[in-house]
Each structure stands twice: as C-alpha cells, then as structure tokens.
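What follows is a set of notes on a single structure, which appears directly below.
Only a single protein chain was left out; the remaining protein chains are all shown in position.
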Amino acid sequence: MIIVMRLGATQEQVDAVCSVIRERGHDPLPLPGEGRVAVGIPALLSNDERIAMEAALATLDGVSKVTQTTSPFKLASIEFHPEPTAVEVGGVRIGPGRFVVMGGPCSVESYEQFRAAADVVKAAGGTVLRGGAFKPRTSPYSFQGLALEGLKIIKQVAGETGLVSISEVMSADMVGTVGEYVDVLQIGARSMQNFPLLIEAGRSQKPVFLKRGPSATIDEFLLASEYVLNQNNPNVILCERGVMPIDRTYTRNTLDLSSVPVLKELSHLPVVVDPSHGTGVARFVAPMAKAAMVAGADGVMVEMHPNPKTALSDGSQALTPSQFEGLMGELRRLAEFSGLAL
Amino acid sequence: MIIVMRLGATQEQVDAVCSVIRERGHDPLPLPGEGRVAVGIPALLSNDERIAMEAALATLDGVSKVTQTTSPFKLASIEFHPEPTAVEVGGVRIGPGRFVVMGGPCSVESYEQFRAAADVVKAAGGTVLRGGAFKPRTSPYSFQGLALEGLKIIKQVAGETGLVSISEVMSADMVGTVGEYVDVLQIGARSMQNFPLLIEAGRSQKPVFLKRGPSATIDEFLLASEYVLNQNNPNVILCERGVMPIDRTYTRNTLDLSSVPVLKELSHLPVVVDPSHGTGVARFVAPMAKAAMVAGADGVMVEMHPNPKTALSDGSQALTPSQFEGLMGELRRLAEFSGLAL
Amino acid sequence: MIIVMRLGATQEQVDAVCSVIRERGHDPLPLPGEGRVAVGIPALLSNDERIAMEAALATLDGVSKVTQTTSPFKLASIEFHPEPTAVEVGGVRIGPGRFVVMGGPCSVESYEQFRAAADVVKAAGGTVLRGGAFKPRTSPYSFQGLALEGLKIIKQVAGETGLVSISEVMSADMVGTVGEYVDVLQIGARSMQNFPLLIEAGRSQKPVFLKRGPSATIDEFLLASEYVLNQNNPNVILCERGVMPIDRTYTRNTLDLSSVPVLKELSHLPVVVDPSHGTGVARFVAPMAKAAMVAGADGVMVEMHPNPKTALSDGSQALTPSQFEGLMGELRRLAEFSGLAL
Partner (left out) sequence: MIIVMRLGATQEQVDAVCSVIRERGHDPLPLPGEGRVAVGIPALLSNDERIAMEAALATLDGVSKVTQTTSPFKLASIEFHPEPTAVEVGGVRIGPGRFVVMGGPCSVESYEQFRAAADVVKAAGGTVLRGGAFKPRTSPYSFQGLALEGLKIIKQVAGETGLVSISEVMSADMVGTVGEYVDVLQIGARSMQNFPLLIEAGRSQKPVFLKRGPSATIDEFLLASEYVLNQNNPNVILCERGVMPIDRTYTRNTLDLSSVPVLKELSHLPVVVDPSHGTGVARFVAPMAKAAMVAGADGVMVEMHPNPKTALSDGSQALTPSQFEGLMGELRRLAEFSGLAL
C-alpha cells in the first residue's frame, strides 16, 4: 500500500500517517519523492486489514490518495510515480519524447582509440559515450581493462567532445572513484544483484544505468533498481541486454524486447536497450536497435570500435564507424516518423 | 557440400555427379529444385576430401557451382537458394517486399463468431484468416475445438470473404482432411518435431506454416522445415512465436525477435512473427508486431476475437476488433515508411 | 473438486451426484477408476460455491469423500488415487517396492544387434528391453529406423528372451500397429503434447511410457498423462529424461532429478528416469542412475549397444555391455541397501 501525500504536506502530517500505520501493527516506509512525499507499507496486508487501513488513512490531513500496489517494488512502480521519469544528465534527457543513442567501444584501449570512437559518435549525432575501464571478464586471462588510466582517458575525451560519459563500476568501494571521472555509473548484468554496489551507487546520487541480469525476472530487475531508488537517488535508467538463450549458436543472448512494454507498464523509469550484448553479433545490431525504438524503448546502447578487428574485447559485436553512421541515419529517419527527438 | 546443376541439366549429367560422389565413398542426396536440380552430400568431409571432391565435380558437364554448407540443413539453406523465397497462395504473396497480416480468433466457435472476425480482418485490410478447428490444449478438460464442423465454417467464411485461410493440423492422418478445407496448413509449436506430420504435410503440396517449438534451437527449427521441403514442397513459411521464458509472470513466452535476422541470414524461407502467443498479452501485441516489421519479418499472425471476454480459448491475448483496426493502421503507416506493401 | 464414490456405489448414486453438480451450474466429469468411480468438477469454483457444493454432495448416498484438488490434473493426482500405482506388464511390476531396469539400444539395427543387446540385458538381470523402430530424428538425413521390420525384430527377440518390450510410437495412426508388436508404448519427449497420439495410446489400453518434454512444466507433463488416463487407461509410467539445459557443452540436457520427489508428491503414477538422454554421455549414466534410485524413482531406462562405436544413432550415450553389467551390479547392491527388489 502506498499513501501519496499532497504537495506541500507537512512533516507533522507525514508523521501522523506513520503513527496510524504503526498503531495498526505495521512499519511505515517513508518514500521520498520529488517535492512530494509518500509513505509505503511494505508488508502484505490481509483483505480486512487493507480495508481498515485504507479507511483510517484516507481522511487524514495531507493525504492525497491511498493506492494499492501488489508489486513487491514500490519506488520503481508506476503506482508510486504515474508519470514517466526523465533522467537528465549533462544536458541530455533520457526519457519520454526522446531516443538517446549511446555509443562507443567495449573497452577503452588508448586515448587515440577512444578519441577516434568519440569523434564518430559525436559526428553521427550520438550524445552519450560509453567505454569500459574496469571490465568484468569471464576469464582472468582476458584483458581486464585499463582501470584508472581508462577512467582518465574517458574524462579527457568526454570533456574534449562534449559527450556525456558512461562507464561500468564493479564494486561498492570503487563507486567514489568511478563517479569522479564519469557522468553515469553503469552496473553490469553480472552485478545486477550486487546489493552493496547498488546501495553505494544509490548514495552517490549519480545517474545509474542498471543492466538486467541474464536470468533475472522482471520483478528481480525492478527490485534491484529499488535498492538504488531507496537511497534517495531517483536517477535510474533500466537496460535490457538479453537473457539466457535457448540456443547460443547464432546469438550470444536472447534480446527480450517485450520487456520494454512490460517495464513501461510496471514502472516509470526510462528503458534503454543494448542490442550489441543482446545479440553479440554486429550484423544483428541495426534491426534490433530499430525494433527497440518501435517497441517503445527510450534509447539504445551500441558498441562501436574504430577498428573492430583489433578490439581487445567483444570485437565481433562492435559496429565499424561507417556501420554506426548508417545505423544513426536509419534511427534518425525512424525517430522522425515516430515523432521522437533523437 | 551442395552441387548446384545448371538450368536444363540432363538426368545423365546429374547421374554422373552422383557416380563421382559414390566413387569417392559418399552418398549423394538429390535435391530437387524449382526447374533446377542440385545434389547434396550430407556427410561431413575432411578438409582433404572436400578439396578433392570439389576438384572432381566442378568441371563436370551440367554443374553450375559447388558450394559448401556447414549447416546441417540443405534445402532450407541460403547457400542452396540464395534468393528469398516468396510463397504464393490464393493471390497472396508472402515474401520479400510485402508484409502479410494474418488475423482471426484462436478457435472457430461458431459461424457467426468466425464470420464477424473475418469481416473485421477483411475491412481492416488483412488478407489471411486464421482460426483453429482442432485445438492442441494442455488439458483434456479444455475446449478442444469444433473439429470437422470448424473446418466447414472456415471454408465457408473464407469463400464468402475472399480471404486466404489457415488452420492447424495436429496429426499426419488428418493432413488430407484439413487440406480439403483450408489454404495453408499450420503446424503448431508443440508439433514442430512431429516428423510423420511434417512428412505428410510436405507430401500434400499445400503451403505449410511451421511454428518454432518453445525450446527449439534455430538448427532444429530449420531441420524441421527440411522434412517438409524434402518432400518436394518448397512452400514453407517459418513462424517465430516465442520461446521458453525466463519469467512467466508478465508474458507467456519470450518473443525471440532476433531470430528474424538470424533466420534471414541462414535461410531463404519467409518468416512471420506471432506476437499474440509470443507475449500472451493483448496489450503487448501492437508494439511487438511493429518491432517485428522493423526487424525484417515478412508478416505477423495476430489473434483477434469479436469479443475476447467470451472467447473459449486464449482470450487474454486476443485483440478486440477496434484494437485490430488500430494496429492495422499503425502497420500500414510503418509499412509505407519502410517501403513495404501491406 | 473430486467426489470419490464408495466401492460398489451404484450408477444411480453416481447420477445423483452429477445431477446435483449440474443443478448448481457446473459440468460433472465422471472419472472412471479401478472398481471405484469418482466424479470431478473441472471448473474453478469460488470459495462460496465450493463450500455450498461440498455441503450438498457430502451427504449423498454412495459418496465416500469430497476432496479439493487445486491442481489442473485430476486422474493423475494423488488426491484422486492416494496409493501409488503399480503398472504390471508381462509379469514385470513397475511401482512401489521395485526398481525396474529397462535396457537396450537406441535403434534396432538388425536381428543380430538387437538379440545381442537383449542377451546382455537378460543376463545382467534387466527385465524390459528397449529399442526404437521408428526414430524421431532432428534431421531428415539421419537414420530413421527400420520401421515395421524393426518391430518384427523386437517381437521376435522379446519372445526368445522372455523380456518385456518397449518401443516408441510417433503418431496416432501407428498406435495399432506398434501395439501389435510391443508390450509398452513409448511416447517420446517431442511427442509429449501430441494430443491425438496420447488419446489413441490411451484407447489402446496398452501400458504407456510417457516422456517429459524438454521444456514441459510439471503441470503440463501431468496433464499430458491425463489425456491417456482419461481414456480409461490407468497404465501410465512417467519418465523424466532431462530438460532444456543452461549449457549444452558437457551434457545434452539437464536431468531434473528433483522432478522425482515432486511427481511422487503430486501423483500416484510410477516415475522412471532416463539418464542416457538426460545426460547424453555414457560416462555420466551410472552416477545419475544410482542417484535416481536414491531420489525415489521406480526405475531407469538405459541405452546400451553391443558396440556403441558402430551405433546408427546416439552412440555417445550408449553403455557397452560390460558397462551395463557393471551398472546392474551397482544398482543391485544399492537396491538391496535400500530395501528394493530389482
């Protein structure tokens, strides 16, 4: 149950709501909103309790409405925040009416490589620059990223090109460091349920780009976002990047595009699709990126490398610069058709 | 390895190719084509054998080219038939340049219900009418379809409205009967590896609409189509209808849209997407149908019922007539944008 | 809801129960039992309806008890038949207190091969002989079985050795033919939801060995068995043979051994495990066969070939004769320890 307070409700009014909830044997959960406060009751109520609780709360001063949420997530739910959220960062708006394109290489390999990639993204009209400094690699013998040196390159190149930067952070104790160098903290699919990391990313107040785990249910995904939101950080962007496939022969994952309308129905958070990891094959990125736009996504994250054949990681899924430019052209036309700003 | 003969190659020339293959210790597989014959070698050859075989065959009279196919399927492969296939049935063309919309209820329930659905499909611009007479139902206690009576209704309504009809056949011994009443034989997801049924449907020479099984790999899917093609029946339409989901909470299956570009790369057969079974939820049909078009599909099959609330099966995923009309409008605009005929 | 009648309840008493159900707006489903009749109500009742229905029925003459089943299956449910069922065929008992070992090659290849396999099974103490005459093969270019010739070999060899025979039937129209030659009809994993086949196998009154489909839920599996049971054929043996794997690298499927206790809790039907298909690797058959016994299975079906290297199908998962003998020894000792007859 969520009790949404009126705009301008006083702390006393909120306290009164909490008192009534406690008197009835339950713990209130204050849910801080943007200018507006709500109070949640995480516990499951019996039918009788629910009716009685609703009656007791609905007429209190400062209460705007009492809504039921049967979903286990609260702050991420559309009931709590019926308007779609737009996350704004460095002048880029990720949310309704826009389609953001995030591009760049899997890994930052050198200043030259990353600057070349950034120039392509910028020239083609992309607004967000991705690149990994800390790389979660299945094998300890694979390239692990340039670490701090990579972060410095990201910061420099983002500054030079005016692009918003995003990069992955892999553990709670690195949130501060990564946050100093990049604009958006990415939490990778393998870290989706790294709860200390989610909490620390929430505390940082930086925008958080949260990727769905390969076997995560929708509820688990939204509950992971709830860990960030619950730290008073409303700036969460969800990312669908493919789930465990039936068949690993032709694609690396199965891009679950229907998660876009599902997430949009359940939550107010923006949803971005990653067709590069979602398919693992450069040739399939363009059709799936366009399909993502049409299915209602707020953007795509696409891997592009100045020279995919020499890439130190994930070269097979990276677009070449000219493929990236071609895709941007296609997306621009489709966005115009769809009434979206790119 | 596939040896494609020239147009007009004689039987003697084909026999000579087969003889050479046999002399080298392998079994030739004659692959009948449309006016053109090919010969396959299903066995895996060693590198040395392959080179020697190629040299021995390439210069024989009547041989057009010798191609390698590493894929286990032959007749379905793009190597065998580099041009995309269009299946033509009753004046409707399913294949390149067109986007077919197949609509209708899950089950035929009565003449009135089915005629009402057909009128909606026709008026909205759909060309193929679907409806089940024999229903594969998980429980023996669920509605099993009107059987022969349903087939008669389909034939009557298709005749009255001029729509092409499609309906499911569930066993080999019913192929003849169903084929008398409908234009296209549907083989359902649960029957994808019902091999006697595939062979009999192939023999019928009717167009076959083959749905992917919920846990079928791409290779298994294409090999199932090979059973039909191998009976000299080139009229196979592939249908992606969703695979086993990570999460059954919000969708019934996971629509694997990336299978569209994957299938297009491997095979020449047309690919239709079923967003109704693919999601199981009427609200998600429209975004996924549009995404299917953008991803390169040749059409969609959509469930629509004159009154979904009273449907005897699958009501939750059926569109209402007005939702269907709305979807047709959206698809028509997107098709125009994409340079496709609807 | 299931209304179990007393032993010897008259038809009038059953009719009276059905009348009361109809008067209350629901369809009764007569459930024929072994000497005892029950009546099911497949519809979902509201709480109020359920209480009223129970009150109206419980005191009627001939009613033994009224039980709730929330499960969608009826005849397969433990509520309907609280005692475990033993299927008896040719002097072999499959059910409580016993552990049956079914052995033999994937395919019948010749009289000599099959007789050699049968001799090994017999000598080692196995009681059921398996062998495929009609083979469901993923590719049309793979060996498809000896068909009728294979059935004749099975019948001859079973007669000569005194073993009970089991072989797969792939379509409804072949049930009669296969039933003439073998003792137990096997329905393969790919046919688990071939409903015409299930119905026809039910009608044949032959024992039916039903394999779980690779992506079938437990409910779907038991509902498939319900199609057979519902034809007055109580002789169904369930077979767990592995589900779709996370990882196809080292095993062909994931043997879901926990389905054994799950099925035992929900149903009275015997459960046999197939570790050969469940793993796809001969080396893993023995540990999983023993684990199946300990987990509560009523038997195992194991592939063994006189010479696996020359097998025309599935050679990599077939035991050699001496491996089979070794496994039988291990199973015999473990059965003794466990208080089971082999």
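List of remarks:
As written, the chain order gives the labels A, B and C, with residue 1 at the start of each chain.
Here, a residue touches a chain if its C-beta (ideal position, glycine included) is under 8 Å from a C-beta of that chain, and two chains touch if they have at least 3 such contacts.
All values derive from a computational prediction rather than experimental measurement.
Of the listed residues C:66, C:154, C:238 or C:255, the one in contact with the hidden chain in the full complex is C:255.
From the options A:77, A:191 or A:258, the residue with contact to the unseen chain in the full assembly is A:191.
Considering the full assembly, A:137 is the residue among A:6, A:50, A:122 or A:137 that touches the omitted chain.
For chain C, the residues touching the absent chain in the complete assembly are 215-219, 243-244, 246-247, 249-251, 254-258, 260-262, 265-266, 278-279, 283-284, 287-288, 290-296, 333-334, 337.
Think of the hidden chain as still there; on chain A it touches residues 29, 42, 72-74, 136-141, 170-174, 190-191, 193-197, 213-215, 219-220, 223, 226-227, 230, 244.
Please note the rule applied: only the chains that are shown with their structure count from here on.
Seen from the Cα centre of chain A, the chain whose own Cα centre is farthest off is C. The distance from the centre of chain B to the centre of chain C, with each centre set as the mean of the Cα atoms, comes to 33 Å.
Taking each chain's centre as the average of its CA atoms, chain A and chain B sit 37 Å apart. Residues of chain A in contact with two or more other chains: 244, 246.
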